[in-house]
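Pasting in a structure now, in structure tokens, and then I'll have a few things to ask.
Shown here: the complex without one of its protein chains, the others still in place.
Showing chain A:
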Amino acid sequence: SSALVIAEHGGGSVKNGSISAVAAAAAALGDSSPVTLLVAGSGGAELDAAIQHASSAHPAVSQVLVARSPLLGQPLAEPWAELLVQAQKKGNYSHIFAASSSFGKDVLPRAAALLGVSPITDVTRTIDQHTYIRPIYAGNAMATVRFKGSGPCIVSIRATSFPAVPGLALTGVGHPSIVDFDASSLSSGAIGKSKWIGLSSQQTERPELGAAKIVISGGRGLKSAENFELLEKLADKLGAAVGASRAAVDAGFVPNDMQIGQTGKIVAPELYIAVGISGAIQHLAGIKDSKVIVAINKDRDAPIFQVADYGLAMDLFEALPELVAKVPSKRL
């Protein structure tokens, strides 16, 4: 068996989620199976830096496959799915893995359909090469799913369930070969029918939600966008990332990319602090795997207290300033 793993990259490095996908591939297939990391883009210094990073990103990687094409400069599903189909036809991999990021969710099922197989998305555990566990019903049930098709087994993984840093030193760690893939003939009916216009994002110096050791998030209880500054003060002192419940995003307090939950981001930090969040099922789906959950809410009956390790029934507008004053600063 062998795996092809899609490397998402930005700013010259492979994203942690993709390294988690390598870890998941190694876990499912065993350490001795070859893992090919596919790095693609339109070219340039950033792509070169990402290729370098890919070659040392995880000891399980045996080959870095590089595809250069102006069509691959943007995260559009049509050319990327076609690239996967072509790479699969050439490499005949038994598996294709990717992170269950917004990009992975967009591209992988399309490529699976083109290859005529069912993908298994949002996997949280591998049982064997063809058997995987994934949450259903917003994490209120877990389904064990087996792939019994003959084509490649296509899997997207939830990055928080597969640590990007390998726990054990793998045998046969080598320097992966870097191989060029000819992407000059990417063509299908759909390529060119989609055009990337732009991305508007909030620039922040705080750690990424998916990777942060501490996450503090706010809900409707914060009452306004301005009040999120209270959370940010605490986050800055702790070096934490800031998230939000769907209610806070819907109310317009913060942008959508801060949403944590079933349809937002899934987090699993060492410490999760929920402030003014009631704890709807769909929010809990995004935080369940956090190591320690703290909930601060003045409503003693809020469902969040049923999953919190430590609950503080207190007005957040009193609790937050006191916390800011008393928490140890983690920042240098």
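Side notes on the structure shown:
Convention: a contact is a pair of C-beta atoms (placed from the backbone, for glycine too) under 8 Å apart; a residue touches a chain by one contact, two chains touch by 3 or more; residues count from 1.
To be clear about the criterion, contacts and distances are computed from a predicted model.
One chain of the complex is hidden; its UniProt record names it "Electron transfer flavoprotein subunit beta", one of "PRELI/MSF1 domain-containing protein", "Target of rapamycin complex 2 subunit MAPKAP1", "ATP synthase subunit gamma" or "Electron transfer flavoprotein subunit beta". Checked against the full complex, the candidates A:27, A:49 or A:145 give a single residue touching the omitted chain, namely A:145.
Summary of contacts with the chain left out: across A:105, A:206 or A:233, the touching residue is A:105. One chain is missing from the display, and on chain A it is touched by residues 75-78, 81, 101-103, 105-114, 117-122, 131, 134-151, 188-190, 193-202, 214, 246, 249-250, 255-257, 262-263, 265, 270-271, 281, 288, 291-294, 305-314, 319, 322-323, 326-328.
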